[in-house]
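Only one protein chain is missing from this complex, and each of the others stays in its spot.
By letter and in written order, the chains are A, B and C; residue numbering begins at 1 in each of them.
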Amino acid sequence: MIDRGEKKGQFLGAVSVSYGLIALIIVVLFASGLFTQMMESINLKGYPDIYAFVAILFLGTFAILFARGEPVAVMAIGTIASFFVLTVGQEPLVRYLTLAAVLFSIGMYGMVVSRNAVRVLMSIELMLNAVNLNLVAFARYIDPIHLRGQVFAVFILTVAAAEAAVGLAIVLAIYRNTATVDMERFKLLKW
Amino acid sequence: MFDWVEQLFRGIWQSIVGLYEIRRGLGTVAMHALRPPTTEVYPDIVPPLPAHFRGRLALTVNPETGEHLCISCRQCERVCPDKCIEITAHKSPETNKLELIDFKIDHGLCMFCGLCTEVCPTYCIINTNDFEMADYTRESLVYDLKKLTLTQEESAYYFDRKENPLPKPKPAKAAPAAQGAAPAAAGKAATAEKPAPAGAGQTAQTKAATEGESAKEAETKSPDAQVAPEAPPKLSNDEGKSDEAKPENESGEGPRQG
Amino acid sequence: MIANAAEIRKFTILSWGWLTIIFGLVWAVSWLVGVAIPLLLANVQADWARLVTEICQVLTPLVAVMVFIPINAMFMVLAERRALALFTVRKGPNRVGPDGFLQTLADALKLLFKEDITPRGADAFMFTLAPIIFFAPSIFGALPLLAAVTNNHNLFQVVNLPTGIFYVLAVSSVPVVGIVMGGWASNNKYSLVGALRSAAQAISYEIPLVLSIITVCLMAGTLDVVKIAEMQKGGLLNWNILGGGALSGLNKYFQALAAGQADAHQMLSQYYPDWGSVIATVVLIACTVLLVGIYLTGACAEINRIPFDLPEAESELVSGYNTEYSGIKFAIFFLAEFTNLFIVSTIATVMFLGGGDCPLPDWLNPLTNPAVTQPVGKFFSFFTDRIHLIDPSTFFPAIWVIIKVYALVFFAILVRGTLPRFRIDQLMAFGWKRLVPLSLIIFVLVTFAKGAVRLHV
Partner (left out) sequence: MEHLDLLRAWIPGRLDDFLFYLLAVMAIPMALGVLFDRTIIRSGFLLIGVFGSICGLFLVLQAQFLALAQLMIYAVGITLVVVIALMLTNPKLEKEAQPGTAHQQLGSFLVAGALFFTIYCALRSESWPLSSEAVSPDVQTIGMALTTTYALPFEFASVLLLAALVGAIMLAKAERAISDKEEPSKEAGEQNQPATLFERDTTVSSTRR
């Protein structure tokens, strides 16, 4: 096991090094004119809200890093604020897709980070629901006659149900054998 | 090989039988709705209690003359398993007989076994049919002589109801001794002679408060409604509690006088 | 002959008195909001007046349900206590008001003023949220049924959803979340066990319940409760409980016979051309009768009523999931339980018992005879035409609905008085091994039999 204090030092070092590297890369890119080309190629010039979002994202990251007391509150406020910035005045479809993207990202983050197996399952459900939201929004705004998005959402519902059932059964079986649902201990190939 | 077929049909048959039984049960319960309720509406209609119901303990007086029946033999005190009876008596120097001063029963301790009533030679201590004795303090459950002693009518009622032999009047010489022992009661000769009005007078205040309820009951209700004879002692208890200090000395000796 | 006539009479008077109060009040409130205010504002030529009118019309069903639920629950509690007293040869509550008429009002007041306790170690937020989650679905679930039982009256057309019965079923599956939440948040083992039992039970019995309802929807070909109720019009033979409309040909035949039509027999052979259709009709009748049984069983389990009240079994768990609740939160739990009973009965009425339909067919029913209806209509013309207080097309159906629903409620009370509680493993075995396969078999049978006979001709 890693010592906590040592880990913290490692962590801060890694953060500063990575941020330095990112800053260096950005500077180099700007200098070589590549960055402006990239920006033009993905057509971001007309969207000032994205810059605001990036600012909020980084601010949020630093807030989490330095105000480690309540990272969830900071994260929630940051996410909601950036969500507002990104969606106000947009097309309804874009708003829904953005919300779905937010939920999907949250679900993915949780899936990677969580150590409790049940929580991982919950995160997967969250991601599936975000996809569902996408599909229904498409059905509403692009294909309101045939509602193909809703049909696929029905399929996703069934898949989600099956996933939940089997996943929970597996978690239950593992728990019976090892008396834990910690994902870190599931690395074993046999027990 | 075809066990499962048999099981299937047996299951179906069992289900049908079960459904029939459930229907029968429902029918039985539904038919019960046609029977009159067995509920006793207690405070409105007091249920008829048996003659040997063991309720609150009380002391009787001679229903004809009004004299107290207790001879202070202390048999009840001795036999009481809970030791809840406490008799205070002293030997009168004149008559050389035991004389009752106070008689205390702690009803909070009493378990209503009725042993004291069985040993009593004069049928003085009895179990009445009164069971509404709830009170706010433990102290008020300790009944003294005044609270315990019944009036003449009540005594007559219980003698009649429990089919106890009526007591013979005591020898005449006991009376002057009693009067001598209670000089303060000289002015109450009238009450000694006519206890019924005395009892009425005792409860007069409470009667006024309760709008003559007990009086009405006493008049109207037949012997199967036992509230009538029980109401006066209960009410007088309340009265005695409310102004305990004042009338204690005056009327407390009333029963002893008899 | 009936030795208990006095008590039964008291019970009847009490019931009808309460019912009159309940439905009179609901009628009055919905009339006030949905008709009177718009009538008053009809002459005002302003945008705000029209807006207020429309808002009123939107809010009418909600207001009606909100007024209805608490009073109805009060009545049902009282009726249950009195009826159980009848069945167990007792007297029941008879102190507050004449013959206990106001007993539950006093109880409700007491519960409202009682101290609201949150146990130590409880999750206070969830502890508070649980009764709300338990109660809210009963309001929303009642809304589409309102359109069905009032014959899609103008006032309540807003809540007529295309997915009516599916909506009701989906919404009524939510309360189990409230139960689990409350049971967990109470920080009490009994509550937790009750909540877990409730979750297991609700999930198990939801399947036969939904399957039975879906079978009816399959026969009717729609999810719309109003349409399902309308299809069953025309007497007992058209109701879903008797073959889901397979007997409506017979109904037509009887009508033709009564009218003295010559081609009546031909008509019959047109509706039932071959033996296959007759067999299918018989199969359908058997299936639907069983479906009603399955539905009532599943519903009983779903709303945690005896004999399926394991979540609050007093003898094992103190009071199950609501052990720690007191005051108004407990009152809300209580309210929701009885409202759920009412909603379940209403669903059964609409889906199986023909909604607001008179059991007599139209040609036998004097109430639909124009010779009766026209003079009555003239007599009430002021109320009907000018101020829209009474709608004759809704009035009699409403009374039939009330009779049917409360008959089912009374039946539930009778069941409560009769049957003992299940054991948890018996409950699970009964649900999964008996009811689910039975309802699946019925579903398949109905699918095949439906093709061989014309339903709701």
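Simple rule for what comes next: a residue touches a chain if its C-beta (ideal position, glycine included) is under 8 Å from a C-beta of that chain, and two chains touch if they have at least 3 such contacts.
Please read all numbers here as calculations on a predicted model, not as lab measurements.
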I'd like the shown chains that the missing chain touches, ordered by label.
A, C
Of C:187, C:319 or C:373, the residue in touch with the unshown chain
C:187
Cross-chain touch to the chain not pictured, restricted to C:21, C:36, C:161 or C:328, is C:161
Among C:84, C:196 or C:440, single out the residue that touches the unshown chain.
C:196
Touch list for subunit A against the chain that is not drawn:
2, 7-8, 11, 14-15, 42-44, 47, 50, 53-54, 57, 61, 64, 71-72, 75-76, 79-80, 83-84, 86, 91-99, 101-110, 112-116, 118-119, 121-123, 125-126, 129, 132-133, 136-137, 139-148, 150-151, 153-155, 157-166, 168-173, 175-177, 179-182, 184
What does the interface between subunit C and the hidden chain look like in terms of residue numbers?
50-51, 53-55, 57-58, 121, 123, 126, 157-158, 161-163, 166-167, 169-171, 173-174, 176-177, 180-181, 184, 187, 189, 192-193, 196-197, 199-200, 202-203, 206, 223, 424-425, 428-429
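As a working rule, only the chains that are shown with their structure count from here on.
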At what distance in angstrom does the C-alpha mean of subunit C lie from that of subunit B?
55
Nearest whole angstrom, what separates the Cα centre of subunit A from the Cα centre of subunit C?
45
Give me the residue numbers in subunit C that touch at least two other chains, ranges are fine.
none
So in the complex, the part of subunit C that touches subunit B is made up of which residues?
2-4, 6-8, 83, 85-91, 414-415, 417-419, 434
Going by the contact rule at the top, pick out the subunit B residues touching subunit C in the complex.
15, 22, 25-26, 28-30, 32-39, 41
